[in-house]
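Every protein chain but one is kept in place in this view of the complex.
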Amino acid sequence: MKQNGKIKDFLLWTVLAIVLGLIVSFAFLPLLGVDPVDSLKIMLTETFSDKFTMGNILIKTTPLILTSLAFAFTYKANLYNIGAQGQFYVGCICAVATTLALQTKLPGVVVLLLAFAASILGGGLTGLLIGFLKAKFNANEFLVSMMSTYVVQYVMQLLLRTALQEPKHEYLKTAYIDNSAWLPKIIPGTSVSLGIVIALAAAIFIWFILYHTSLGYRVRVTGLNQDAARMSGISPKKMCMTAFFISGAIAGLAGFTEINGMQHMLLTGFESDIGSYGIGIAIMASANPIGVIFAALLFGTLQVGGTALGHSTDAPASVIDVMLGFVMLFVLMSFFVRRKLEIRKLKHQKLQKGEA
Amino acid sequence: MSEAVIELKHITKRFAKVLANDDVSITVHKGEVVALLGENGAGKSTIMKILYGLYHATSGEIWIDGKERKIASPKEAMALGISMIQQHFSLVPAHTVTENIILGNCKGRVDIKAKEKEIEALAKQYGFDVPAGEYIKNLSVGTQQKVEILKALYLNARILIMDEPTAVLTPQEIDTLMTFVKNYVSKGNSVVFITHKMKEVMQVSDTIVVMRNGKICGTVKREDTNEKELAHMMIGHDLETLQAPGGDDLEKKKKRLIVEDLTIQKKDSAPVLDHINLTVHEGEILGIAGVSDNGQQELCEALYGAETPTQGKILLDGRDITATSVKDRITMGMGYTASDRYRYGMVAEMSLAENMLLKASYLKNWVSHGIINWKKLRQYTERQIKEYKIKAPDCNVTVGSLSGGNQQKVVVAREADMGKSLVIFDQPTRGLDLGAINYVHKTILGEKNSGKSVILVSTELSEIFALSDRIAVMYKGRIMGIYKNGELTTEKIGLLMAGYQPDKEEEA
Amino acid sequence: MQVFINLITRAFFMSTPLILGALGEVLAERTGMMVTAVEGIFLIGAWGGFIGAYLSGSMLAGFLLAMICGLLVAALYGVTTVYMHQHQIVMGTAIAILITGFCTFFYRVIFGIQTVPLKVTPLSVIRIPLLSRIPVIGQVLFSQNIVTYITYLLVPIVFFVIYRTSLGLSMRSCGENPEAADAAGINVTRTRFLAVLVAGCMGGVAGAYYSLCNVGMYTSEIIGGRGWIAFGICFLGNWNPVGALIFGIVFGISDALGTYVKALGNAAIPSELFSALPYILVIVLTVCRKQFNVPAKLGANYVKED
Partner (left out) sequence: DEPDYASMKIVLILPGSIDDQSWNASNNAGAKACDEQLGTSIEVVESVPVEEFESTFTEYGEKGYDLILSAGSQFDEACAAVAPQYPDSIYTVINGQISDTDNMVPVFPKEYEGSYLAGIMAGYATENGNFAVMGGESNAPMVKLMDTYDAAAKSVCEERGLDFTTARSFVNSWTDVSATKDMAAQMMDNGADTVFCYSNEGASGAVQAAEEKVGKFVAFAADKNDESSCVYGSVPMNWANVYPWIIQGVAKGELKGAQEVGVAEGVFEAKYSDACSDKCKAAVDQAIKDITDGKIDFTQYFSEK
């Protein structure tokens, strides 16, 4: 009952914040001679008019769920893995390398499974390395994970120029992977692949790990109070590495769904923002793995809407970032306002009770 | 009576979830010590924080020197000559003594050397031995407390609020503090003294204000009351008297814990534990007395597996456990309430139920195949809440939202249950109110009577005498001797705690 | 030899904005505030600096506008973190996204679609009389632009403020133990907010350095992660202005060396790895440096429930 009211409150405020964020961003459009009301109409009709575009929302949502889970998982352990972008790239590299190497030699399903495993392992090990540096050398994980993304990005460029380059050796990308190693499409009339199901499953899996297993419990304890963890026979170092491994693995998994499910090759500059979007999404969902799904869906919708806006009107592409930025800003602010009001309400209730 | 310097009139303070002060009125006169007494969470700290400008009253008035004042911040309070020593140290560990004292009270360029001289002079004036240039993190808690006081004096405060200043001090340090308070008020200043210790109240105060549940439930003159009456006022009923430790014949009992030659010595420094030998039998409480920071915590942690000894052996039920980890020792049935429960014993942001699981995450109690059985755990927690009378709405609230006393109860409840064979209590009642102390003592005796071995570390001699079968005294990492309860007088134990070996001295 | 001197000169030249940004970061982080909006602040500084200088024709106006832009973004960051208690890392991310879009959007609003880059003449070098004639050192240290000189001047000033004044003491206390600072009558939230604003001003100028001192133009990728390097330098410099100076120079040199190696054009050397060099360096140095005097409450918002 009380819980329900809270969720209702939360939804109300969040929707309000989103609307406000959109209004503010659209208010800038007349500066470029774009009619905001018309463009809003166009954006909505274009986004929700056909199945294909709505499918795109799910396609956009898929990796966002995963990168934001990656952040959320470590966040719960009071650790900051903001290198999900890099781990995602490692996942991409592993998935595409595995697939390209094996697609002609093994049946498609087997290749898919191996690519799946490789991306998880690759992303996980990258995460583990950060966790290890933190555990062993007490290196600041925020800084290290932030920098790791840049490093991975350049390594990826190097690989795309050398070992992984397409056979014609012309451009910084890999060859197209074979049809047999694509994740099957699940909704006819769209390009939505099994990836979205994998992402949803991952969200549930992470939720289960965090709240229903002793491993997740230990991760949370370590995050909240390392000393208490040590006094309880829990090794904070081990937990730190475990958390980073799982986090990296989830981000790496996004590489698999993107390569085998969506893009079918790897090229430079691929999905270069999902890491930072993931952070925003995780926080909008209060790092709750299930909430992450909905927040990611919101981001996916805004991205597709923004793209439609850019395609169908004279609004520039930068309007997407403006929109996402404002929406995030206002949602975060709404958290504060909601809390303020809640406290005031509580005080007020008490006051009346006191006087009664 | 002299004129009133402070009048708090009908102060009410509401936090989001609690009514902390409910129509509280207190008057403090010039040259007076007002003791503020009350159980944990009664609202003592809150009312004083309002006076000091840290919190703002929901309603009510503050009158200083007969004029109504609004105190919006500690700065304004200081300007009025009010200073407060917080319950939890408000010092910056990474700064020096001088930096801490002048914090907020200096302007522009700071000549640190000159300030250090100034502070040293001030310390000398009050007879405090405080190194002005030393970092706070390198000082003992007693010295830190003195720094807190100096900070207040530096401002020329005439009204000093002290929130549980003695909670972490040794008996000698407490005496010094009492002398200081008496001196200080004799110069026409006033003091508000918050404490849980009756003895101090009777020793130093002029007026005693007792609070319960945010309300004032009595204001009395010291001369007109006694400890028993105060206790009754505070908790609303009389305390149960505990059965004193019996002279059980330990020889007949099985030896549970044997510690041989236990030493911890880091390279190039004095040993923190120096060749410790001791034995604990089943159904025995071994009290460990001593001034704090004499190796008690290291001993507890070594026994619990959190510190690795450099030398020596630990045997539990005849098995050598020296090399085993904390996890193993939990499995073997050791329980441990660390003295700093907030840091080592609980996770404040987690629920009560989750905190009950803390030490058992590797055990099978509520976990099977790595999956937590929440239902069973919650049922267990609800039972514990009832059994230990923990003041909490249910098992889903966070431990951090409980008052200190109730937090301690949660930890005690868990550890008593975890420790199937041996429970180590380190300062189990520090900062607790009388009712809670009484309850914890009952629990400890209960554990002993059920056959468990108990190690009780305390700086409170009364606690040691009230509970222990045998008493070991620690000084600088050494055991000065182990005595049967009753063999030691207060004088003798005092000497032992200070490092003197009275018997040997006589021989010499 | 001349190649070497040029290399070091450029290293010092390129380290200026890093040091300046890191100094601002040091000031803010000493009060417990990580300015994770640093990348956004740099970017809007570059943007505002260019717009100001281009439209007015005055470099000073450019730097002023850069400062104001940095200040405004810092204010947004400060209000949401200090006063609204939102998570610092998250807020930084949100602001980075917003500013990226904002700068690109308004560059087009102001200048329309250009096919030729708009340019201003980069800030010229001021040769300090006599000193600039000292061999080697003269060219490296005393033939730089005014912003570099100011930055070097700021190092001892920031040092003095932090370690030798009451203000610095208050700031450090806010970062170490805000409760204690509060109890000592210091307005923690205001101190933190103001420190963030100062960091914003310095970050804005640092950003403008790229558009006004280096290339004389603005592009949306002009910062490209350098704000984060400044952020890292603050860490590596142990929250000390002198440390920031030293590591700023280290990064300037490593950057110049990386460029040197890439410029050799030896196809056998994977140039990508040299592009990644600064980032690798941050990781390696963070790992090597065991003892950090990190402000105890760095990154933790101070929430007083009343």
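A, B and C label the chains in the order they appear, each numbered from 1.
In the analysis below, a residue touches a chain if its C-beta (ideal position, glycine included) is under 8 Å from a C-beta of that chain, and two chains touch if they have at least 3 such contacts.
Worth saying up front: this structure is predicted, and the values here are computed from it rather than measured.
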{"item": "Contact set of the excluded chain (shown chains only)", "value": "A, C"}
{"item": "Identified contact with the non-displayed chain, of A:Thr14, A:Gln263 or A:Thr301", "value": "A:Gln263"}
{"item": "Touching the absent chain when the full complex is considered, from C:Ile134, C:Leu153, C:Leu264 or C:Cys288", "value": "C:Leu264"}
{"item": "In chain C, positions touching the absent partner", "value": "2-3, 6-7, 10, 14, 104, 107-108, 111, 113-117, 119, 122, 210, 214-217, 219-222, 224, 226, 255-256, 259-260, 262-265, 267, 271-272, 275"}
{"item": "For chain A, the residues touching the chain missing from this view", "value": "50, 52-53, 56, 59, 154, 157, 161, 168-173, 176, 191, 258, 262-265, 267-272, 307, 310-311, 316-318"}
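Heads up, the rule we're going with is that only the chains that are shown with their structure count from here on.
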{"item": "Whole-Å gap separating chain A and chain C, where each centre is the average of the chain's CA atoms", "value": "28"}
{"item": "Separation of mean Cα positions, chain C and chain B [Å, integer]", "value": "46"}
{"item": "Contacts with two or more other chains, residues of chain C listed in rising order", "value": "none"}
{"item": "Touching residues (chain side chain B, partner chain A) in the complex", "value": "14-17, 19, 22, 58, 304, 306, 325-330, 336, 338, 343-350, 354, 357-359, 361-362, 367, 370-372, 374"}
{"item": "Partner chain B, residues of chain A touching it in the complex", "value": "212-215, 217-218, 220-221, 224-225, 227-228, 230-234, 342-343, 346-347, 350-351, 354"}
{"item": "Touching residues on chain B, where the partner in the complex is chain C", "value": "15-16, 52, 54-56, 73-75, 77-78, 84, 86, 88-95, 99-100, 102-110, 112, 151"}
